[in-house]
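Of the protein chains in this complex, one is absent; all others appear in place.
A, B, C, D and E label the chains in the order they appear, each numbered from 1.
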Amino acid sequence: VFLARLGLNSTYVTALPDHEIGQAAVDALRSHGVDTSRILRRGRRVGIYFTEAGASQRSAKVIYDREGSAVSQTQSGSFDWPDILKGAAWFHCSGITPALSDGAAAATAEAVRSAKRTGATVSLDLNYRKKLWSGEKARAVLTPLLQDVDIVFGNEEDAAEIFGISAPGSDAAAGRLDVDGYRQVAQEMRRRFNLNKVVLTLRESRSASVNAWSGCLFDGKEFLHSRTYEIQLVDRIGGGDALSAAFIFAALSGRDDRAALEFAAAASCLKQTIPGDFNLASREEIEALAAGPGSGRVQR
Amino acid sequence: VFLARLGLNSTYVTALPDHEIGQAAVDALRSHGVDTSRILRRGRRVGIYFTEAGASQRSAKVIYDREGSAVSQTQSGSFDWPDILKGAAWFHCSGITPALSDGAAAATAEAVRSAKRTGATVSLDLNYRKKLWSGEKARAVLTPLLQDVDIVFGNEEDAAEIFGISAPGSDAAAGRLDVDGYRQVAQEMRRRFNLNKVVLTLRESRSASVNAWSGCLFDGKEFLHSRTYEIQLVDRIGGGDALSAAFIFAALSGRDDRAALEFAAAASCLKQTIPGDFNLASREEIEALAAGPGSGRVQR
Amino acid sequence: VFLARLGLNSTYVTALPDHEIGQAAVDALRSHGVDTSRILRRGRRVGIYFTEAGASQRSAKVIYDREGSAVSQTQSGSFDWPDILKGAAWFHCSGITPALSDGAAAATAEAVRSAKRTGATVSLDLNYRKKLWSGEKARAVLTPLLQDVDIVFGNEEDAAEIFGISAPGSDAAAGRLDVDGYRQVAQEMRRRFNLNKVVLTLRESRSASVNAWSGCLFDGKEFLHSRTYEIQLVDRIGGGDALSAAFIFAALSGRDDRAALEFAAAASCLKQTIPGDFNLASREEIEALAAGPGSGRVQR
Amino acid sequence: VFLARLGLNSTYVTALPDHEIGQAAVDALRSHGVDTSRILRRGRRVGIYFTEAGASQRSAKVIYDREGSAVSQTQSGSFDWPDILKGAAWFHCSGITPALSDGAAAATAEAVRSAKRTGATVSLDLNYRKKLWSGEKARAVLTPLLQDVDIVFGNEEDAAEIFGISAPGSDAAAGRLDVDGYRQVAQEMRRRFNLNKVVLTLRESRSASVNAWSGCLFDGKEFLHSRTYEIQLVDRIGGGDALSAAFIFAALSGRDDRAALEFAAAASCLKQTIPGDFNLASREEIEALAAGPGSGRVQR
Amino acid sequence: VFLARLGLNSTYVTALPDHEIGQAAVDALRSHGVDTSRILRRGRRVGIYFTEAGASQRSAKVIYDREGSAVSQTQSGSFDWPDILKGAAWFHCSGITPALSDGAAAATAEAVRSAKRTGATVSLDLNYRKKLWSGEKARAVLTPLLQDVDIVFGNEEDAAEIFGISAPGSDAAAGRLDVDGYRQVAQEMRRRFNLNKVVLTLRESRSASVNAWSGCLFDGKEFLHSRTYEIQLVDRIGGGDALSAAFIFAALSGRDDRAALEFAAAASCLKQTIPGDFNLASREEIEALAAGPGSGRVQR
Partner (left out) sequence: VFLARLGLNSTYVTALPDHEIGQAAVDALRSHGVDTSRILRRGRRVGIYFTEAGASQRSAKVIYDREGSAVSQTQSGSFDWPDILKGAAWFHCSGITPALSDGAAAATAEAVRSAKRTGATVSLDLNYRKKLWSGEKARAVLTPLLQDVDIVFGNEEDAAEIFGISAPGSDAAAGRLDVDGYRQVAQEMRRRFNLNKVVLTLRESRSASVNAWSGCLFDGKEFLHSRTYEIQLVDRIGGGDALSAAFIFAALSGRDDRAALEFAAAASCLKQTIPGDFNLASREEIEALAAGPGSGRVQR
């Protein structure tokens, strides 16, 4: 959705039931300009989740309700990837999809392989969710898949829980992060999986209402760390997705890594001030934040 | 409600009209597992109050609308206390009830005496409300009643306005508190009324949006002061009730005073991040907060 | 609205269509006790604006939708000003009205002249809106009009964008203000337009969620700067209007400049903790804030 | 409210507490142009009622919650009636007010006597509510009061329950009405209390969703029966009040009884298609309904 | 829920996940006084359905979303039926439960057998849903189960689609029903499955907004047909359940078949005037409707 809103031709590939609830999901995607023509219409339910927004000392909470969803019932062969990916410059997928079922994991692996062969840049957001699968299972599934991935997005927790790569000096639960430790995580991730780039998000949880947020990147040469935003959270869900999407947009627009990382950090900061999963911030707003003081002065 | 949610057999004794509005109140209690079988169904109205949530420099405000409520029309003899209290391990009441009418005050006194005789631990939350009665009236009513009370809950303002026991060094209106002063208040309260324990809450009002919050306890030997929580308030109403209930739960569960006080402080901190009067926090969430950094990291 | 709520006889002069939507606007004004008998009922639409509340780094945003509104179609001669102003002690107008159309500018100029002749104190809030007109146009329209104005309300941005009078050391966009610079702006404004008093608001935008807010005043002798309020914003729109109205009320009540300025600063601080354009704070609440710590302690 | 909306100078005399909830009631009245300057500000609560809208076979239901309301605490001497009524052409009161308390009954009696002496036309809507008082009590209170009343509004149920005057051939509970029986009720009411006019409403309850509705009038000479409206109810509460108000307006505007009755029937029909207690229908809409087919064709 | 509201000790036996969403379901049941202590807390999701209310010519629509629900994962042995049913006078189950999965069908069969052995009256509502299973599957599953059933509730469509027993002269789709045909269906159902009683509902769908509704019963001797209610529908879902529950309540209260059927018809009529699945009508309201004209006159 965010990529489409930024003006890229964006296609969302998933499976949704052929009933009114599935159609409502399609309609929501269409309203933002996403190409929905490759969505498989089958199965009986749309996976959902319940979320309780946190505040102050009370954590946000997510309860997944994705058993038997149409996506979880996809498998190898469900999608005609070579046809879908024809002409695609970039393929991005989330680590949540392979967590849903073995079939969905197979479909994801197939997609990644196919995208790599097509010549698209392939990126994966690790998105580790311990309520969906164990770290061991995730490692077993994601390791072979990473062979065809160019860019990995993630955070320290993903790296630690799936691959046992921890950031010395950081304690995510306590909201303390150490940038040097993140550099080591990014380097080790890149080395181990022979990646082009590793992009990590740094979230310092002051409370469920206020977070510090930034991104860092290692491309084999430089380790870059973006500006840090102190965010009075409206809705933190979708922050990581916004960072990935904004980075992809910036990279495809020809910006260099530093500019892309700053654009991505600003974009994902704004997302967290907007209710809902979708980032509705415009390119102009993102660039204004990246370039300016971020003092939120009224525009009238 | 909170005690029932924590798993204790909890009975709420009050009076409510026998019409649909009274039943709606019963239903709300039942939904949380409270035993409502001892509620007297009579009278014509349910007492209500209007509240305006504060923000920043604007104070929260409460307008009571309890004239002629069913509870205010109870009196000595309205309840069969010996029967109601049979087998009860703890009896807790609020200082708001005797403020409603002379009849309600007589009914409360009768309950306290009866509970003491039954062998239950008896606790009272002073809950002084100057919009309901004067300090003089409160002192006259509560002093005899305190003879049968084991544990008093309250704050510095209650002690000062009702009993003239002030905390030197504190200025509640200005949001400045001095722990040493609270120690003196607790000691004096305990001594004067021959109490087993005195538990006080400390609220430093940085603004109507942010409060610092903790609890302290004096049991004749030790003066304990809990961890202080800086709370971005969602709904501060019910904070004191949550502390009392959590302390009762912890005490009945066999925790020592220090553990009970920390459990109570954490529980009542969480309450203030939840809209509505009821504390919906679970024991697990409370214990996680009491033991952890309180950084409000998402759970998914 | 705020002046009427504070107890002054207040008449709102504007134009509204004679249909149900126009009547709804009249009804909203009447509910607060505003005299609506001088409102011209004509034209086809009520000007509206859309506003998106900001949060954290995301700016609030205003989209005006006032083309063809009844007010924008007024002109010289639309109102019988001498009759309307009979007995008025004060006439206040906003710089937004002349921005709407040449006709509305002519009607405003006529009103100002007429009020001056009547002997009323005349005040103008500059209220510069760059989405409505350019600084050049504003200067051309407002300069002659200022000849009959006694008191100007505004901020540094108004002065800079319309008259090129900047406050050295301040950067409004970045949320940094320098009080000395404001003194120079106020002095220069007063000198250039031969004003009685200049009242400026100082908004330091920490973020779209938190602003520091104060007012300052120069009357030719003293430069006064009010207490500064750190506000957790609920709705910042209407802050400046609240300051003007409160100052007018205080001045008409016989308070001196210092007292009036502090009353105005406190009143407009409270406005920004209240949703909607109208300041619903009472005189008692304002005086309590101006005199007290502003710790937002509950009133019950 | 309805009289003010129709353009009459209308003053509402009641008692309301001097707090924010009382003020909200005042503001609601003011928004419709009612003169609220004679409202006594005292007491602690605003009387309210709960209502459940009916549908089909499920009856609407009203639960009164008026114990201890400010109005119920008024008494003889609470209001300076001669001053309030100075210049009044008409005084109207409801039979609900004297039902609230003996004091309110005394205040009502005093008002009626005073109005009669002033020379105003005096009307009373019987408004019998069996949840508030018994028929005997109502008869005892209302009988002396009727000596000074010119026009009585009511329905068959009021007449039967209070005065034992039943309409032969009608069964209100079953929704069957007989117009001839109503004539006899009106004649007997007029005779017994020496009234100028009796105006009765006829409600045939087909179901809680559909009612037939009309009015009839007896002035000693003619018995008039208005057109009957088959109404798909939106909110039936306030139907009788709307009829009274519309009749008063029409009478004061110089219409004859037939025209006034038809205007009143159409006005009160429209009320019942509008949610809320207030009749928001305009004079033009009422006249269009009274003159036209009532087919509800869109206006655009 | 309805049985508990009518005052019976009612236990709901089902399976719900041990997370917050499952608890919310428990709380909803508890608020109405249902005993929830026998609910199995396990599994990962709560089965839900989406429903679009119909209007006029537009049909209501139900989309089931029950794949993988906790109930669908129960099986033979999941519940300790002998213990659960100890002391139960009546056991009622729905034909929807066995439609959810083979395991749920086995659990239902086990429950029915166990209830029969305990000596409880056993009733089953056929509740055929063609979006959940085929008529053949339903027949295969329900036929053996019916051996231990005393009373069957259903409608003509259930009988026709599952057992091929049609009512001559009726066309449910077109909203035309023939009572004689229903008699034949009831007789044949009773004969074929050796039942004690068969209770059928008759719904004549005039439109999605207006239905005619009644019940009929055959007990081997008499064929009874209740009064028919013409209902302006608020929410038709739960009509059949309300009829079953009301019949069970009436039978357990010792009413004869005719009285029980009329009570059940009136109760289920009222349900369809109430939004939501639960019948909130009181016994008094039901009896008033069964005894009176059903004209929905206001109660105040």
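Things worth noting here:
Going forward, a contact is a pair of C-beta atoms (placed from the backbone, for glycine too) under 8 Å apart; a residue touches a chain by one contact, two chains touch by 3 or more.
Every value quoted in this text rests on a predicted model; they were computed, and no experiment measured them.
Every visible chain touched by the undisplayed chain in the complete complex is listed here: A, C, D, E. When the missing chain is restored to the complex, the residue among D:I231, D:A246 or D:L261 that touches it is D:I231. Only one of D:T11, D:T51, D:S253 or D:T273 touches the chain withheld from this view, namely D:T273.
From the set C:D35, C:E52 or C:D277, the residue in touch with the chain omitted from the display is C:E52, counting the whole complex.
Counting the whole complex, the residues of chain E in touch with the unshown chain are 54-62, 64, 129-131, 171-175, 205-210, 236-237. What chain A contributes to its contact with the hidden chain is residues 27-28, 30-33. Residues 229, 231-234, 269-270, 272-274, 281, 285, 289, 292-300 are the ones on chain D that touch the missing chain.
Here, only the chains that are shown with their structure count from here on.
Matching residue numbers shows that D-E is the pair in B-D, B-E or D-E whose interface repeats A-C, with more than half of the contact pairs in common. Averaging Cα atoms per chain gives one point for each, and the point farthest from that of chain E is the centre of C. Touching two or more other chains at once are residues 61, 64 of chain B. Contacting chain pairs (ordered by label): A-B, A-C, A-E, B-C, B-D, B-E, C-D, D-E.
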